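Structure record follows, encoded as structure tokens.
For this view, one protein chain was removed and the others were kept in their places.
Just so it is clear, A and B label the chains in written order, and each chain counts residues from 1 on its own.
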Amino acid sequence: MKKINGNFYQKSIVSIDQFDAHDIEKVFDVADSYKKGLEKGTVFHDLEGKLLTALFYEPSSRTFGSFTAATQRLGGGIIPIQGVQFSSVVKGETLEDTIRVFASYSDAIALRHPEEGASKHAAEVSPVPIINAGDGVGEHPTQALLDLYTIKERLGRTEHLSIAMVGDLKYGRTVHSLSKLLSLYKNIVMYFVCPKTSQMPQDIVNLIKKRGVKIEIVSSIQPIIDKMDVLYMTRVQKERMDKKLYESIKDLFILNGRMAGRMKKKSIIMHPLPRIHEMTTDVDSNPRAVYFTHEVKNGMYVRMALLKLVLAK
Amino acid sequence: MKKINGNFYQKSIVSIDQFDAHDIEKVFDVADSYKKGLEKGTVFHDLEGKLLTALFYEPSSRTFGSFTAATQRLGGGIIPIQGVQFSSVVKGETLEDTIRVFASYSDAIALRHPEEGASKHAAEVSPVPIINAGDGVGEHPTQALLDLYTIKERLGRTEHLSIAMVGDLKYGRTVHSLSKLLSLYKNIVMYFVCPKTSQMPQDIVNLIKKRGVKIEIVSSIQPIIDKMDVLYMTRVQKERMDKKLYESIKDLFILNGRMAGRMKKKSIIMHPLPRIHEMTTDVDSNPRAVYFTHEVKNGMYVRMALLKLVLAK
Partner (left out) sequence: MKKINGNFYQKSIVSIDQFDAHDIEKVFDVADSYKKGLEKGTVFHDLEGKLLTALFYEPSSRTFGSFTAATQRLGGGIIPIQGVQFSSVVKGETLEDTIRVFASYSDAIALRHPEEGASKHAAEVSPVPIINAGDGVGEHPTQALLDLYTIKERLGRTEHLSIAMVGDLKYGRTVHSLSKLLSLYKNIVMYFVCPKTSQMPQDIVNLIKKRGVKIEIVSSIQPIIDKMDVLYMTRVQKERMDKKLYESIKDLFILNGRMAGRMKKKSIIMHPLPRIHEMTTDVDSNPRAVYFTHEVKNGMYVRMALLKLVLAK
């Protein structure tokens, strides 16, 4: 995994570990300019003649849609490969071979895969850049970038933040990537609000502690909610755990409108979506709720920025 | 549901009830110009930089293809989301939440959904226009518009028409939308040719009667076929009824080539397709048959017109 070190051109985006604060600033600057342009109705041609393969081994209409939109908003084309399980893979082809094929057709591959490490593995054999669009319980770097972009946009800073991460922190790749990303900044306090069986992996805890993040483990949102700058809700990943475990934890970490009202005036409620019942719909109208109003669109802007930086000179 | 009242810009197209005769004329004028342009090989850029999400909860390669073609024929891009059942929706996300997400990526959403009222519901929460691409047994407004466009093109008028609607009128959303649309015009006589168990819903009958449509209920095509200007065949919606009912009615309302030959010289045979065995293939070569020769292409022209009017200033 190559560090970005200020130069994105032709590099795979596999993990948030490749980025330093300067790289992130660069992504955000480009994202800003696209955001402003699109709001004014500018038609971009930065990726004209370029093709992205959206290679999704696992269904994800949301992330698929975001990459598809980002590419086309820049004038590029899409090779949409979803439900790969029904095709060559059924015939027994390896990931390596599939990657080599689509690398021949397209200028980059956005890869969604159920197995941790799949993107890293793909990047090793691919002659074109791989963009990790989520690999198992591993990473989801573009989600982390859009999360941080949203924090910066709404709160005006990426430092001096108290953030609570709520839900299934063991299997939630979103919080894994975001934790590592935030650890690049000063004075971050993270509150991990999760059941004992779903705690943040120890290697991530060790890494971010070493970088100076202060960590508090708490078992409920209630006692801390009024002190948070960011409340980051995640769903319990039902499909990644056995049924009994799911039933035992699913109702423990729910946010409702009344609780949301107790938050600081200048704070935000985030969610990577889809939201199931870990957050009631009366939260949506709270002005602190940014998941529908900012995060989704920001995902498109950030992915536009990454695709531009990786593919265009 | 907002009335169009001469202004389509940024409005959802949910029901044929939103249209008056002037609105329809406007759609048809734009459709005419696209038809002529495409026949000459003109390349249009009216939707350059725009994206349509084709959000299909229910498979429909035909309608999906038509919207996809219409958008691209105007230079726009597509976010193709089919088989939504395999993705976020499996994870339990509501229609409202899904709509909010894709509204962030795209400039409009063409929605196909198995439940009546889904489009109206979606339009209420969506910040971008929803185009109803068929919702359960409810409406299919773009189909009705293409049907009327075809009638006007082939017969030269939208008034003074005798039209027989044949098949499953209870569950056929196509005939629901078309009946309401035709009721905007003078001197329309409708012959409902259907089994007793599959009659046109009473609220639609009441509405169009009030508007002056003359209705005749008949139990077979034979006695009326030689008097019709339009014979509108529909398939029996097997997937919307139980097996026993289907078997009992499927063979009752079949058109064949010999019968088609008895029609008036200046008359047309229509079908929303797919055609199964309610119409034998020897009808296809009858010059009155317009389903393959005109209706399908007209569907693309009409959808191009709607997308242009809704999305471009």
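Here is the rule we go by: a contact is a pair of C-beta atoms (placed from the backbone, for glycine too) under 8 Å apart; a residue touches a chain by one contact, two chains touch by 3 or more.
It should be emphasised that the depicted structure is a prediction, and the values quoted were computed from it without experimental measurement.
Check A:L51, A:A164, A:I208 or A:V236 against the missing chain and you find that the one touching it is A:L51. Considering the full assembly, A:G77 is the residue among A:G77, A:P114 or A:P201 that touches the omitted chain.
From the set B:K26, B:R211 or B:K297, the residue in touch with the chain omitted from the display is B:K297, counting the whole complex. The missing chain, though absent from the display, is touched by one residue of B:A69, B:L155, B:I224 or B:L245; that residue is B:A69.
Only one residue from A:S106, A:S162, A:S177 or A:T234 touches the chain missing from this view: A:S106. The chain not displayed touches chain A at residues 48-49, 51, 53, 77, 79-81, 83-84, 86-88, 90-93, 96-98, 100-102, 104-106. One chain is missing from the display, and on chain B it is touched by residues 41-44, 59-62, 64-66, 68-69, 72-73, 80, 83, 235, 238-239, 273-277, 281, 292, 296-297, 300.
Methods note: only the chains that are shown with their structure count from here on.
Taking the mean of the C-alpha atoms as each chain's centre, chain A and chain B sit 40 Å apart.
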